[in-house]
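Missing here is one protein chain; the remaining ones are kept as they sit in the complex.
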């Protein structure tokens, strides 16, 4: 893994179901346009409330991907 | 949404089930006495352990609500 | 000023005009229901964008007020 | 202690005597209007100086209280 | 707004006029190449000084935009 | 609970299932060699991605345990 | 600009007008006794409130200056 | 002191008397099982409240000790 | 207090007696060479340990003083 | 340098040799696809260990580049 | 790497030569008593000065190791 270079981008995923699902949603979306995704890190967990009910979770992630083969 | 004013309070919700459930518990309690809840942000996730088992999750939230109609 | 006690609350003010105006808007609103406001501290400066234009600034403040005469 | 909900408020206590006394002063004041206080956490320790002498300590606390029986 | 995905990028805008203008300058530039900008958050406010005068403000922003229709 | 002393260690648990499960995995492992575990606090939530899919969550915890009876 | 050495000091400027003016006030004052000021960075933005009105902004700055020709 | 190696552990001491006493309590306990303690650093100061009175202070410390002669 | 300018310096005071005494020691020393000291803020609390006993507390302070009459 | 706009991206460089070399590796890679790189800032320094030996350093950087001529 | 558990400890290494060497010194010492070391992260870089010369660098690390085979 020596001399590898990674780029880290920041994404916000959301889900009506759970915080874990919001993470998966963001990674699924990132994998459509980026290859070699390697890891993520949760930066912030938020959510929206309407009519006194939690409507969706919103998780901000840092996602790292390898620049190797680009 | 211009010129809106929000107040932000801090709550700790707990749950034997999950971190997501601890969040929902806190919001349900807040909605009993406050109206116009708009968003939350997770500040801290903790929990208690008894007899070597996790007994409940405890999540500290900032919750924002609109002061509009008060 | 010895033995004084203050309470600190968190507010979010917004303004279409400027960040300074968003601060003043929040303080004006707080002074409707609270007396003896003494100081504020900016916690976060954000804003919303619509149709590629900044529509309003949104400033989160801590506001301290004296509990003396309550 | 499962499914308990707490609210966390921020107070500033001051004392001419000591930082510990400033903490106690804030808690004594809070207990006049709030019940079920459970814990505190020191956020910031400051103080004022006049005529080259420390005149009083000023300690900012987060104070948590149970919303159970309210 | 459920299941939306946002990307967050970091920009530095500068202005000889004001901090608010530095923010607007950065957003105007971002909107040339990106669509669906939704919000910004101020990360850092700096500036340069020459000949003992402030020559320009420099504001670092996080800017979030929707990946919906891309 | 007066005059109690606790030690705080840092652990990283992982799980293919959920962030909550990663927490439980770490606590179960800690309880094999340590007694009197009392609380935990989430320090960081990360995860690994392979072939564009989230393979496992990885949660860093601080875990506190009592030194009483050792 | 290689091998240059800078010193960084911390100043608090205040203004009845605006946060930007509080910054300029601090830099104007610093330039009376220091030469080769190069940059500033905002550390904290606060303000005082009297009779329910914002009386002045107070901005804490780090200011860097070159030690070259001293 | 060159090429020395230290280990840093985290402890929580408590005391009914004062924050300083909570620090001393933690160090006294640590010195029972560890040698060559060199320094400490306060990480967090908290406390418990019962029946509207502060019952004990709780101070979290990092404590460093030399691995030299082990 | 409008348009006042303050300078903030950082000092470390120590004391064999208490953390509060370490703060007072630092302020007493600062007042020998600086006038118009106005406030302090605790940045860090540390201490040294020798022969398994706490030998002295060491408190790092930011101290603000007015540049008015200089 | 007035009214310039910069974009800031985050990269992770690695090297078997040194932390400084990991920084240079990341900048060399960035300069293949980006022009007008202006500055970097170290965000985090980590590394991997195998068979009880440090195998490579891994440095996370923020890298700023001018959007001027794009 | 699923369901692995790691423990993270904190060490301070020092060296008269370089910051990188201080890191290696700490890892070499840790590997004498711990197996399965996996990664490190720099927490703080400090150093001592005597007779106006830097005498040694001192780097605080978090070091993670697998609890697998213990």
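A, B, C, D, E, F, G, H, I, J and K label the chains in the order they appear, each numbered from 1.
Going forward, contacts are C-beta pairs under 8 Å (C-beta built on N, C-alpha and C of every residue); 3 or more make two chains touch, one makes a residue touch a chain.
Model, not experiment: these values are computed from the prediction.
K.L.:
Consider the whole complex, including the chain that is not shown, and state which of J:9, J:37 or J:67 touches that chain.
P.N.:
Residue touching the absent chain, from the options given: J:37.
K.L.:
With the missing chain put back, which residues of subunit G would touch it? List them for me.
P.N.:
Residues 1-9, 62, 64, 67 of subunit G touch the chain that is not shown.
K.L.:
On subunit J, what residues meet the omitted chain?
P.N.:
Touching the missing chain: residues 19-20, 23-24, 27, 31, 35, 37-42, 63.
K.L.:
Name every residue on subunit K in touch with the hidden partner chain.
P.N.:
Residues touching the hidden chain, for subunit K, are 18-19, 44-49, 52-54, 57.
Assume only the chains that are shown with their structure count from here on.
K.L.:
If you check the contacts of subunit B and subunit C, which chains show up for both?
P.N.:
D
K.L.:
Using the contact definition given at the top, which chains are in touch with both subunit A and subunit J?
P.N.:
Correct list: E.
K.L.:
By mean C-alpha coordinates, which chain is most distant from subunit D?
P.N.:
J
K.L.:
Averaging only over C-alpha atoms, locate the centres of subunit C and subunit K and give their separation in whole Å.
P.N.:
Computed from C-alpha means, the inter-chain centre distance equals 44 Å.
K.L.:
By the touch rule stated above, which residues of subunit A touch at least two different other chains?
P.N.:
9, 19, 48
K.L.:
Pick one for the touching-chains graph, please: line, ring, star, complete, other.
P.N.:
Here the contact pattern is something else, fitting no line, ring, star or complete shape.
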